[in-house]
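The structure under discussion is supplied below as structure tokens; questions concerning it will follow.
Left out: one protein chain. Kept in place: all the others.
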Amino acid sequence: MAEVLLEISGLAKAYGALHVTAGVDLSVHSGEIHALIGPNGAGKTTLVAQIAGEVMPDAGAIRFAGSDITRLPVHRRARRGLARSFQITSVFPGFTVRENVALAVMAARGRTFRLLRPASADREANAQAELLLAEVGLAGRSRVAASGLSHGEKRALELAMGLAARPRLLLLDEPMAGTGPTESAAMVALLERLKRQYAILLVEHDMEAVFRLADRISVLVAGRIIACGTPDEVRADDRVKAAYLGEEA
Amino acid sequence: DPVKVGLVSTLSGPSAVLGQHMRDGFLLAVKELGGKLGGQETEVVVVDDELKPDIAVQKVKGLLERDKVDFVAGVVFSNVMGAVAKPVTASETFLISGNAGPSTIAGAGCNPFFFSASYQNDQNHEVLGQYAQSKGYKKVVLMAPNYQAGKDSLAGFKRYYKGEVADEIYTQLGQLDFSAELAKIAAAKPDAVFTFMPGGMGVNLVKQYRQAGLAETTPFLSAFTVDETTLPATGEAALGFYSGAAWAPNLDVPANKTFVAAFEKEYGYIPALYAAQGYDAAKLIDSALKATGGKTADKAALRAALKKADFSSVRGDFKFNTNQFPIQNFYLVKVGKRGDGKVETMVAEKIFSNYGDAYAEKCDMK
Amino acid sequence: MTALLALRGLTAGYGGAPVLFGVDLDVPAGAALALMGRNGMGKTTTVRAILGLVPPTGGSRTFDGVPLAGLKPHRIARLGIGLVPEGRQIFPTLTVEENLIATAALPRAGQRAWTLERVYGLFPRLAERRRHFGNRISGGEQQMLAIGRALMTNPRLLILDEATEGLAPLIRAEIWAVLSMLKGEGLSLIVIDKHVSALAQVCEQAAVMEKGRVVHAGPAAAFVADAGLASRYLGV
Amino acid sequence: MRRLLPFLLFGALAAVPLFADAFTLSLVARGMIFALAAVSLGFILGQGALVSFGHAAVMGIGAYAVGILMEEGGRDALVSFPVAMAAAGLFALATGAVSLKTRGVYFIMITLAFGQMAFFVAQSLSAYGGDDGLTLAARSTVAGQRWLKDPKIFHFTVLGLLVATVLTCHVLAASPFGRVLAAGKENERRLRALGVDPYPYRLLAFTIAGALAGLSGALYANLAEFVSPAYLSWHRSGELIVMVVAGGAGTVLGPVIGALGVVLVEEGLSRLTEHWRILFGPLLVLLVLSRGGLSALFGRRRDG
Partner (left out) sequence: MTLTLLLVQILNGLQLGILLFLVAAGLTLVFGVMDVINLAHGVQYMLGAYLMVTATALTGSFWLGLPLALAAALALGLVLERLVIRPLYGRDHLEQVLATFGIILFVNEAVKMTWGSAPLAIPMPEALSGSVRIMDGLNYPVYRLVLIGAGLLVAGLLYVLVTRTRTGMLLRAGATNAPMVSALGVDIAGLFARIFAFGAMLAAFAGAMAGPILSVEPGMGDGLLILAFVVIVIGGIGSIRGAFVAALMVGLIDTLGRSFLTDILKLVMSASAASAAGPALASMSVYLLMALVLFFRPRGLFPAPA
């Protein structure tokens, strides 16, 4: 298999008596889609937040692309190629859809600390933004204010912003949540296309999508990884069935 | 052409009451003179300086350039005076101070176009210093807000008081609660306290001084702290407290008797020092215009007429020093109850007679 | 059976931009309606217009025979409409338990009351987190809380706007079971969800929205069975 | 209308000397000087939601720089104005570095704290008049010439600097830099996730705004020929915020209109009656209640 891009070892985080992350080891290889599933409140989002740098772990280490990033602030990690979408939609509501993505493009290229030329005149960023918007199915919506998007459209916009960074690892926290059946299908197709270009850590409760997309799946329960393997292995695991999947296996 | 006078006064904010007294005093005089000064139809343009120096400059420019006034009168506060004195005198317009008398203008910065109808800032404080000295107080605590006028006040007091200063307390401007300071005073056990707490601060201090029981043990000497602007609020809490001034409502001068009676009749409250000074300022202008026959164009003649101070002041004897600040008597005044039960400051003792200020010699006008 | 909720020619929009162009819907008492449609077609807007959260610009709404025009949202809700909103909208500065209690209302006569115990029985997870603040629980836990909060108002009509979003498969299955049970108790439902087949098991009626109009209405089972319909309206 | 507005506005200001007397000229100059400060405040406030409640302090520092230099013999604007901007900018940089750790109302209050500290320092500057303030010997010279004494030249100087400030802020707002500021206001968490730490952007913006306020202070010292601690007080900072918000915080021109409006309306009303605030207060309330307000009238600044 390809090289290890992200490596988490012995990661731990507690809120008071609650051990949300209780010694997690996890690796994501470049080019793979690694799904992280588990019951509600298992600690998936908290784990993603620790990888992204919003939450500092109590113990353990996170290595990314060969260097230790455990203590790096969010924006420095993003600069190194970690992009994410949020479980609860997070965009710039007052910006137009295109401005949202264009800003992400400029940020990724380090072109934001410029004082003189208007941002809207950055042709390349605009063109790139339009391309990405078309990719996620928002082609006609680029001049609408992001606050005027429906819930599902905002999810798509989030993804476009994540892609704009041309990241090495994309952290997706429930990208399918809130999208309709059509859009879910479209999202799956998109992620399939993106596969191999980016490594993706995918948190998702839509099992159809997970089993279709993931190369490997890790199952997090109460802060611990209880299983990790190919979709078939995980699907067959009784503990996973009992804790999480139920009938859907 | 009617004579035009711009009256600059503080009419908004917590200190508005001082400006109100001064304005009412000035307008009363004009009214008594039949709306005329020096026999000329007179228009008084009242402006509010908001106690902001830059606003005052703006307003004064309006008076000078748009209203083209012949006199500017008034100004309660020294920092406002500091800002407006230059533009007014530079335009060769006479500025008649109704209250503020900063040392710079009394001394080296004196100006032929500046006349004070009030006093020099240090003088009222000196009254108390002299009184404390003559009373033989050995140990005094001084207290004033921490700003220029506060520091000047204590310096003025110390010019005559030579005993021990147990403590010099500088408080915050606009302070509400004086418990901490009162505890310090009680701990120091002085023979007397001298303070300068104008406006609402004074009201708070006086009430709290009384409530803390200090009034029974330690004489309260003050300047601009207990007067007719604050007495309505402090009431009997201030009874027996001392202040220093060149005037008090009961000062035994005929012109004063008529003034106070007329003022109370017109406005329904007892005039304070500021009202008396405003009244005198108008009378001063009136006397000068009478002398020039109502002419304002000849500045030299007008100045000479002003210098004569040929009017009957509510303070009795009144004449100008070389620096064009008054030479007058100063009294220790004490808060007491009038026949009708109202409290007011009352003359207790004359401290200085025909007293000029300490800066006049630095002024090179003759 | 008379309709509990009836919409006729309902129009509404955001700041002058119309989104609904005449929506007609009926929810009979005790019935469950599946409201379907692609993203951005106006499902949520319809829900908000029912409650008056976006002011309708035309058409009529009646609930249990009461015209809703002119009523403030809280009055409408008090008539017996419970909402599980899109995006959860949990109160972050209230604890889990406070979220449940704050807006709770007494049940109507003859109704089996929703209480804290009953909600905790349904979602044991919430009981474990009862002292956590609303923004200190996971997305799925928030979703459970949103459902519990709506139930605590003891509604007659429960509207669930993407209520299974972000829930684990096991819990999701549980929710569907609960909805069936509630329907059995006489509660009426409007359910917006992307899990079409599960919807069909709970709801007897289905309505499909497209560009601010109801473009198809009929029995839910038939809708699911007809692959052509589903692909035409939902693209699946 | 929107496109024409700046030309109408500045054209009208340029025409004022044609008919105005000296007093009106100085009144308008005062309005423009406040407009300059308001534009700089409006820039950080509208663009980055950085509501500084200590902006008067920076303005006052600019004024004091001119006053103190003059007292010490530095009369020329070519020296004192840059010094004023640098002093104000430095103060903004230092206090901003600390203040920008907080957001929202906490930011408002911490900037107030620094403003008050500067105020108390000015008040205790006994050598320069303390609370009584400091009278300038004369207006600053320009390259040795006493041009600023002429009210018309002074008027055009202020106008020119105001236009330059408006342009600067306009360019900055539209730049990627400005967009990051706006993004930080909208959703800071998202911005960080995109790899941008808003802190240095905010600090630079805060410093630039400070320097511009310093410039307006320098002009103000020249207009009044007087500096006073009152210039640094929180009341004045509050007035600046009122000007910005009254005119519309989301636009570059809003603060100009707000400042001129407030100055002129105040003057007009106070001529009517001593109790003009009883009219002015409700006017402000009505302005807010009838909004969008002026800014809605003139359209929002957003180039998409």
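For reference, chains read A, B, C and D in written order, and residue numbers begin at 1 within each chain.
Throughout what follows, contacts are C-beta pairs under 8 Å (C-beta built on N, C-alpha and C of every residue); 3 or more make two chains touch, one makes a residue touch a chain.
Note that the structure is predicted; figures quoted are calculated from it, not measured.
Taking the complete complex into account, the chain left out of view touches B, C, D.
Per the touch definition above, the residue from D:G160, D:P200, D:G268 or D:P282 contacting the chain not shown is D:P282.
One of B:F241, B:Y269 or B:F352 touches the chain omitted from the figure, and that residue is B:Y269.
From the options C:A29, C:L53 or C:V215, the residue with contact to the unseen chain in the full assembly is C:L53. Residue-level contact of chain C with the missing chain is found at 51, 53, 72-75, 77-78, 82-83, 85, 89, 91-94, 98-99, 101-103, 105, 133, 135-136, 149-150, 153. One chain is missing from the display, and on chain B it is touched by residues 11-14, 16-17, 20, 146, 168, 170-172, 174, 176-177, 179-184, 186-187, 189, 199-200, 203-204, 207-208, 211-214, 217-218, 229-230, 232-235, 269.
Interface residues of chain D with the unshown chain, by the touch rule above, are 45, 51, 98, 101-106, 109-110, 112-114, 116-117, 120-121, 123-124, 126, 234, 238, 241-242, 245-246, 249, 275, 277-278, 280-285, 287-289, 291.
The rule is simple: only the chains that are shown with their structure count from here on.
Number of steps on the shortest path from chain B to chain C, with steps defined by chain touch: 3. Comparing the centres of all chains, each the average of its CA atoms, the largest separation from chain A belongs to B.
Of the two chain pairs shown, A-C and B-D, the one joined by more C-beta contacts is A-C.
In this assembly, the C-alpha centroid of chain A lies 29 Å from the C-alpha centroid of chain C.
Taking the mean of the C-alpha atoms as each chain's centre, chain B and chain D sit 36 Å apart.
Contact topology of the protein chains: linear, an open path with no closing contact.
The residues of chain B lying in touch with chain D in their complex are 11-12, 46-48, 51-54, 57-58, 61-62, 64-66, 78-79, 82-83, 85-87, 102, 146-149, 151, 173.
Interface residues of chain A, counted against chain C in their complex, comprise 15, 37-45, 87-89, 148-153, 156, 174, 177-185, 205, 207, 243-248. For chain D in complex with chain A, the touching residues are 171-172, 174-180, 182-183, 186-187, 189-197, 200-201, 302-304.
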